[in-house]
Every structure is written in C-alpha cells, then in structure tokens.
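A single protein chain has been omitted; all remaining protein chains appear in their positions.
A, B and C are the chain letters, set down in written order, and residue numbers restart from 1 in every chain.
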Amino acid sequence: MAGNTFGTLFKLTTFGESHGEAIGGIVDGCPAGLKIDVSLIQLALDRRKPGQSRITTQRKEEDTVEFLSGIFEGKTTGSPIGFVIKNNNQKTTDYEHIKDKFRPSHADFTYHQKYGIRDYRGGGRSSARETASRVVGGAIAQQILTLQNIKINAFVSQVGNIKLIKNYSELDLEKTYLHPTRCPDDTISNVMFDYIDKIRKEGDTVGGKISCVIANLPVGLGEPVFDRFEADLAKAMLSINATKGFEIGDGFDSMLLKGSEHNDEFYVVKNKVKTKSNHSGGVQGGITNGEDVFFNVAFKPVATIMKPQQTVNSNFEEVIIEGKGRHDPCVLPRAVAIVEAMTALVVIDHLLRNKLSKL
Amino acid sequence: MAGNTFGTLFKLTTFGESHGEAIGGIVDGCPAGLKIDVSLIQLALDRRKPGQSRITTQRKEEDTVEFLSGIFEGKTTGSPIGFVIKNNNQKTTDYEHIKDKFRPSHADFTYHQKYGIRDYRGGGRSSARETASRVVGGAIAQQILTLQNIKINAFVSQVGNIKLIKNYSELDLEKTYLHPTRCPDDTISNVMFDYIDKIRKEGDTVGGKISCVIANLPVGLGEPVFDRFEADLAKAMLSINATKGFEIGDGFDSMLLKGSEHNDEFYVVKNKVKTKSNHSGGVQGGITNGEDVFFNVAFKPVATIMKPQQTVNSNFEEVIIEGKGRHDPCVLPRAVAIVEAMTALVVIDHLLRNKLSKL
Amino acid sequence: MAGNTFGTLFKLTTFGESHGEAIGGIVDGCPAGLKIDVSLIQLALDRRKPGQSRITTQRKEEDTVEFLSGIFEGKTTGSPIGFVIKNNNQKTTDYEHIKDKFRPSHADFTYHQKYGIRDYRGGGRSSARETASRVVGGAIAQQILTLQNIKINAFVSQVGNIKLIKNYSELDLEKTYLHPTRCPDDTISNVMFDYIDKIRKEGDTVGGKISCVIANLPVGLGEPVFDRFEADLAKAMLSINATKGFEIGDGFDSMLLKGSEHNDEFYVVKNKVKTKSNHSGGVQGGITNGEDVFFNVAFKPVATIMKPQQTVNSNFEEVIIEGKGRHDPCVLPRAVAIVEAMTALVVIDHLLRNKLSKL
Partner (left out) sequence: MAGNTFGTLFKLTTFGESHGEAIGGIVDGCPAGLKIDVSLIQLALDRRKPGQSRITTQRKEEDTVEFLSGIFEGKTTGSPIGFVIKNNNQKTTDYEHIKDKFRPSHADFTYHQKYGIRDYRGGGRSSARETASRVVGGAIAQQILTLQNIKINAFVSQVGNIKLIKNYSELDLEKTYLHPTRCPDDTISNVMFDYIDKIRKEGDTVGGKISCVIANLPVGLGEPVFDRFEADLAKAMLSINATKGFEIGDGFDSMLLKGSEHNDEFYVVKNKVKTKSNHSGGVQGGITNGEDVFFNVAFKPVATIMKPQQTVNSNFEEVIIEGKGRHDPCVLPRAVAIVEAMTALVVIDHLLRNKLSKL
C-alpha cells in the first residue's frame, strides 16, 4: 500500500517527480461553498520557492499552480480539486553524475533497493520539490481555518547552535516572512543569516529547528486512541524531508519537571475553562484543550554538499561523488511554509472529524 | 471518523474502558499459517502489568488475554483475531471523587467537551489500561518479526535528569527486563530506582525517556511520501499516553552537525552496502537502509499526583481536587513494553506494505 | 489487506468463527450521546436466529449479545463499542465428516486454497453465523436512523418461482415479521411456507429474492463518483452469504423502457421537489433524491443439502459427500434481518459522510 495520500476526510494525494513533466495533486473532501483566493495559495507557494535570497538555492522554479477542477465561479463545488505545477527549470544534465551513484544520506540507495528502478533526475520522487504540492493543499485548508479564526505561525527557532531564546509570545509572528531566515527576531535572524552564508561558502550545509504555534483552536480536536492530535502532527512533521524529531509543549524537557510542576491547573475566566500554564502544549488525552498548540520540529543538515564524499554505485563498487548543482545550504527558511501547510492539513482533517463526535 | 485502529494492512482495533467489563481488540490482516505462542503474548502483557515492583502502581490487574477467534489448532487462519482481557480489579468507588471534576493535565476536560459524556471511572477510555490491548497486538506481530530475525529492544534511558550515558551498543539489551526500572545499566538503574521511590514517597511523579533499537530490518521499509517509516513510528509513539516527543537517529542533536559531518557515507562489505556512521538512524528518504533504526520517546510526568491541586468542575466552578488511589509515580518501566508493541505494529505493517513495491 | 471492516465513518469490524469461543465485533465511529435500547438490538438478533419455525434450521443458538465497552449509563460515549455473542451450541462432531472434504458450492475449497489452513467446524469464518455480528451493528445504527424517522423494511418477495406480485406500497410492511416466511402477504406467504417445507422434506434447498424499502431518507446521501449510495448498497448486499444479485429501482427491467418512459419527472408539492414516478429507485447521480429507495437482492439456494454429492478432498481425490446436520432449507426468512442490518449500516455511514459536504 503506497503512501501518497495524507488525511482521512480532507485528503491530499500528491504526484510528481522533480524533473518530470509536472508535479501536482488532488484535494478530495474539501467542503463545497468555500471561496478560494488563488492569490493566497500562490503566496504560500512563493514563500516556499527557491531563490528568495542568497541563502537559498539559486534554482529558478516559478511554481505556478494551475487548478483543473473542483472550483466553479470562485468556489469549491465538493468535487475533487485537481491541480498541477509544471516543472519548467529542469536541468537533467545536472544529475547525470549521480545516475549510478548513491549520494550519502539521500534516498538514492533506499529507493533503488525498494523499487528496483529509480528516477535519478533531481532525486525524482524523493525530492523536496514534492512539498510544493503540500503547500497548495495546505493553503486551501488554511482558507477554511481563517474563517474560524484559527492561526498557524511557524518560524525558524534554531540554526546550527544559534538559538532563538525568546518565547513565541514575545515575538511578532506576523513578521516572520519579512526575514530571509524566517526567524522573527532581528538580532538572531542576522546572526543566522551570516552563519548560513558562511556555511554556503564552505560548500557545506546546516540544519536547525522550526517551531510552530496554532492559536484559537477549538476544544475537542483529536481522535483517541491512535489518532491523537499530536500523533497526527508528529506524523505530518516526520513526513517532511530532512526532519528528525518532533516535540509538543515542553517536549523532551517535560521530563525535567515533576508532575506537580508540569500539570496545567484549570481555572475559569468568563465562563471559559483555561489553564494557568501550558506545559502540555494545548493537548490533553490526545485532544486539544483550547490553549495554544506549540511544537518543534528538528531538521538535519541538507545531504547535498559541495564536497567530495565516499560512496557506492549501483554495481556496489566504492566510488567518490562530487557535489554539483544549485542547492540549499540550509533548508529551514523554505521549510517554514511546508510546516505551516502540513499543520493546516492536520487541523482541517481533525476539524472535520470532530464534526462527527456527538449526535 | 474515530481513531481506534492502528495500521493499514496489519490492523489493530482496540476497545474498552478502564472500569468496563473488559478491554480487547481485533487484529485483522495477520497472515494465515503463523504459529502462535500464547505464552509469549502473556509474557509481554506481564511486562506491562502493574505491581511488578514498589515503583509501579500496586493495583492488581492480572491482565489475562483470552483469544476468541482467528487461531485454529495453534495457527492463525487469516481470519480476524478477536481477544479480550477482563477487568477484574475494578474499584469504581476510587473514582467517585473525580466524577464531576477535571483532573489537571488529564483527559477529563477534553473528553467531556468533545463527547458531551464521559466514563469517568479510572479515566475510562483515556486510561493507559487500553495499551494492554496494544501489547497483545504487538506481541502477535512480534512472532512474525522473530521469524525474520528482526529484534526490537526498548529501554529506559532517562528518568528526570538521570541519564544513561552509554550507547546502546555497549549495553546488554537482553537484560532490560531484569531491572525494575527497565534501564539495562546496573548503576544508573539503581539511581533511577531510588529517585522514583523518593518521588513516590513525595506523592509526586516524574517522566523520562525511552530509547528503542530495531535490528536486522531489511532495506526498503517505508512508503513515500507521507507514510515514511519514521513518520509512522512518530505517530505510533505519540499515540501512547503521556508521550511528548519523538526523535530518530541524531534527532534534535542533528542540527549541531554540518552536512559533511552528519552524512552517512556508504561502503561495501561482503557485497552488502553499509554506512560508516548512522546519524540517520537507519532511514533515508523515509525508507529503511538496513542499518539499526534507533529512536527516543519523551514521556511527561504522570498527571495523577497525591497532592491537592486547583481545578474546575463540570459546572465550570473552581474547586480543589485531592489525589487518591493507586498510581504510578513513573510510567516508564511499564511503558517499555508498550513502546516495543507499537514498534512491532509499525514494522509488521511496513513489512507487508513493502511486499507490494515491486512487480 | 483483509476485509473484515464495513463502513468508512461508522465502522463495523467483526470477528469470529461458527464454532469458536465467540463471535463479536467493534463498532467504531458511533457518535456520543445516543441512548441505546439493548432490547431492540436483541430483538433484531432474535429475528435472525435459527429455530423460529420448522422451515428454518433447528439448531438452537440463543445469540445473546453482551456489550463490553462504549456504553455508559445507557448512552454511547464516542468510544468503540465492543460486543460478543458466545457460541453455546457447538456440535463440532457434526463436522468431522467434512474435515478433509470440500463441500460443493461452499467456501471450503476457496478458503483452503487461499489461506492454506481452514477452520472446518461449521464453515468457520465463512459461516453465515458471522452475520449475527452485523445484525448487532445494524441495530445500533438503526437507533440513530429512528431518531431521524428513517425506516428500513425488508421482506421476502420471491421463493423459487413463487413471486409476490403486489407493489410494496400495497403491503403492510410492519407485519413482515409476523410471517414465518417474512413475506408480508398472507396468501403468498402460505404458498411459500408449504413450498419451503416440501423442499425441506426432500432434503433439498431453495433460494429467492428479498426486497427492501428505505423511506424518509433525506436528499443528498451518496458520495460521487465511486461511493454512490447504490454502489455501497450493492456492495453491502453482495457481501451477505449466498447473494448473487442486486438491482435498484427498475433494475434489470429498466432496459425495457425508453428514456421518455423511464425518466422521473420532477414536480413541486408544498415547496418540496418530488418525482411523479420512481423508476430510479430514489437515487440519481449516485445521490438520494428524497424518494423511497427500493432494491432487490437475489439469493441462491443454500449449498448444504441432505443428499449425496460428488466432490474432492484435500488430497485432490474425488469422493462422495453426504449431507448431515441441522441446516436451513431456505435462508431467506432469516436473511431479512441481515439485509435490514446491512442497509442500516450503509445509511448511517452516508448520513455521517453527508455532514461533511458543505462548509
């Protein structure tokens, strides 16, 4: 059973390889009657696209989405929304040198072994280019969330060992996209920028952490016992290229507190139940409790480096591989839009699922 | 759409509340012809059951599994395997005091709001008692994995700020269950034990970290692009009660290395492709590469403490709640068996899925 | 991927073999807050159980359902509803003679080949006994449908070549269960009864047709393009043991009319859109139009006959098999409750699905 569909009620299925004709997808399950603002979808895509500053890859991919179905006179019809993004800037020759070689820490070897065949051009299906389709799906979902005032804000909170210290409540998350690093703190952002640029000049790469806040969520999202809200978030995040970890609320640090310190005591304000602290990160028993959901995602450094590495070819002989082409020294600035998109897909799916909880 | 089923081909659906008649489940999709050793399933259950030492809850739950279908003359028949575990040691009166109160950082409030009704006895469906059914499903899966020599070993690697320093390769993971803490290092285990016992006497609780290694996996498990092996592991782990984080390979620390340091270079030994390092934790492009899969899971401290806490009742009035009953000061020793079970369910599902990759 | 789950949002998973410990199932996705009248569920089971008259099998199966979870203080909680029906009247020795023989037109041969192992006792999983679990699931669904005034009435409309001539609108469908044949027409019912009794004495069996009407359905049930309302009904019916055909509205006779005769013209009454005729059987474009849904299901004669037949054993040798045991000469009277149950499962699933159509 292949795994190219995300979601249970609001379902995104994507297709497409880095250097094929086009990438794209189908959103099935979007309720009818939603006004679609295509410019907002294109904006989300633009936030992910390469070439936005000198610290992202200089490949030019215009990434223009075309909708083929499911929208009529500006509104969704309840029919599946098919869309494509043409691949215009394919330089297949860039990849001839990896045709028979497995790049270290890339998917070349595992795809080759799993499928017995591999579209090696630009990583083929394993390329992060596929995530552009997720951004389209997420941006559609986001338009429903906006109607309910739900806000999703991701931002870069760490690059290498450069960390954002401030809590998200002290930051202006609306300004994240004004920073090329997507870190919404002027000082830290500048340090990150310079560091990424230095790494780029070395021909090396670096990873980091993206944090994300979901505000104004209703109480009740999440489906016990397996499809907990945070379980589906974790899956969504770990399905993004280069991610290696996920934590919600206090996450790995929660073990440093005792129960009496970590528990979030309830109180009442204006007939609404709130918690005094939010160590839980907005979920209890797998269900949102109305507080902000807050989580972090770890990204490893990009595998493609501009340095020679030892590896193996498809004849299982040891060879040297040289780094070539136009690549990102740090994927995080572009990945912020992807984290937001996947988050939106999780939220919309659980909003629809929760409609069915009570009689 | 409710969420009580885990897996796509090897599917476990569980039912049951803490203080109802019974808990249990159905395993659908187990291939026919598998010899079932019920004693091994019972052993896994025993490793999870309470009352094994003074640092776990003193509730007596015998947790005896009864199989109702799907096994004939000792072998699976391809029909669904139905099973029940009776609830014998129900003290419903223990819970009268929480009938109308929402325990902090428990699921009481969120279940109440989501469903409009709540089986408050012992947490009802949100109780970790449900995980006994997962242990049964996982122990069935494990019997197929054993035929393929695949080994899953989880162990406690941190409690509060007491950390296991040694790498898993330096430990004898076969001895994990000999330690009441499930930490396979004599010295650290003793420190952990004393610490948990101290916390218990305080009426408080503590969290920690469980690490898990899967050895001898074939290359090729994982289904791009959404159902990556690590994405499904992350979901499985975050679906366990009290978990707050997941990381694979170097996880959150991977951002401290540059690409040139983090990449796992390939080499060949005896016509097999291996990697020199394993920062990736055994997955690349969402697919296992044949190296050990290694991951960590963060657990928050248990929410039930023996101390008074401020909270809210179902009339949305602020009240004080007192801790009562028999509870775990630290859930980790019992959760090791659950982590192993959920891991086994992920592996078996992907083994079956991978059977379909090639013509 | 095994197939023991029916439905997408209101999901019934069944387990159990004819002569195992118990049969049962899990209903997942039942909304919370539904008052459960267990006596109505037991009534539906009683309508399916054997031994109700001399034209059904004289096996005594009490078929008492026990609920294990998901119901608290008489109401559903949103948690999965687990239930069992114990197998009390197992005479395994009745089946020793078929242990190694494949009964003609039974599932013995196909199960044996598919799974390589077979629980031969009473047909094991392939026994129609499994449908008792469906009746439980359907009876739960029915309690939601009743709140919306939706009525499902199935009845026997043909046995052998004895046909009910009257249209359903001329019959009192509330009296169906007063007739041992489940044909709600005194005269035809008596003829059918005598015919089935005659067939029984011959040691032979006979098939027939069950018709079903769903009244008071809302407009809008059915999910284009694959999960049309009638497509899911067809699947539901063909999933019942011994069924060989399904038709809706005019069905196979619709080809005898021209378009100008078959089309159902719309008109308006009390601001409601109605159709003058109902050749379509209440569905257009795969979606209910508010008219009665009407369909027929064909049942072949029961495969177990009290006569010697030529067959093959598991060594692939030709042998003679003798009919033994207590069997139904005609399955239709008992199958009416099963058709109603499966219909209720289709309707409830589509009611829930339709909740998601519009924003």
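Couple of notes before you dig in:
We take it that a residue touches a chain if its C-beta (ideal position, glycine included) is under 8 Å from a C-beta of that chain, and two chains touch if they have at least 3 such contacts.
Owing to the predicted nature of the structure, the values given are computational and were not obtained by experimental measurement.
Of the candidate positions C:80, C:138, C:301 or C:333, contact with the unshown chain belongs to C:301.
In the complete complex, the residue from B:50, B:224, B:281 or B:301 that touches the missing chain is B:224.
Touching the missing chain, out of A:4, A:176, A:260 or A:309, is residue A:4.
Interface note for the absent chain: among B:165, B:269, B:320 or B:359, the touching residue is B:359. With the whole complex as reference, residues 1-6, 8-9, 14, 102, 104-111, 113-116, 125-126, 130, 158-161, 199, 202, 204-209, 219-220, 222-228, 230-239, 241, 244-252, 254-268, 271, 273, 275, 279-281, 283-289, 296, 298-305, 307, 309-312, 316-318, 353-354, 356-358 of subunit C touch the missing chain. The set of subunit B residues touching the chain not shown comprises 1, 9, 29, 31-34, 76, 78-79, 144, 147, 224, 352, 355-359. Considering the complete assembly, subunit A touches the hidden chain via residues 1-2, 4-5, 8-9, 11, 13-17, 20-26, 28-29, 32-33, 66-70, 72, 75-82, 84, 114-119, 124-125.
Here is the rule we use: only the chains that are shown with their structure count from here on.
Interface residue usage between subunit B and subunit C, two copies of one sequence, is largely shared: over half of the residue numbers at the contact are used by both copies.
If each chain is reduced to the centroid of its CA atoms, subunit A and subunit C end up 46 Å from each other. Chain contacts: subunit C has residues 1, 9, 29, 32-33, 76, 78-79 touching two or more partner chains.
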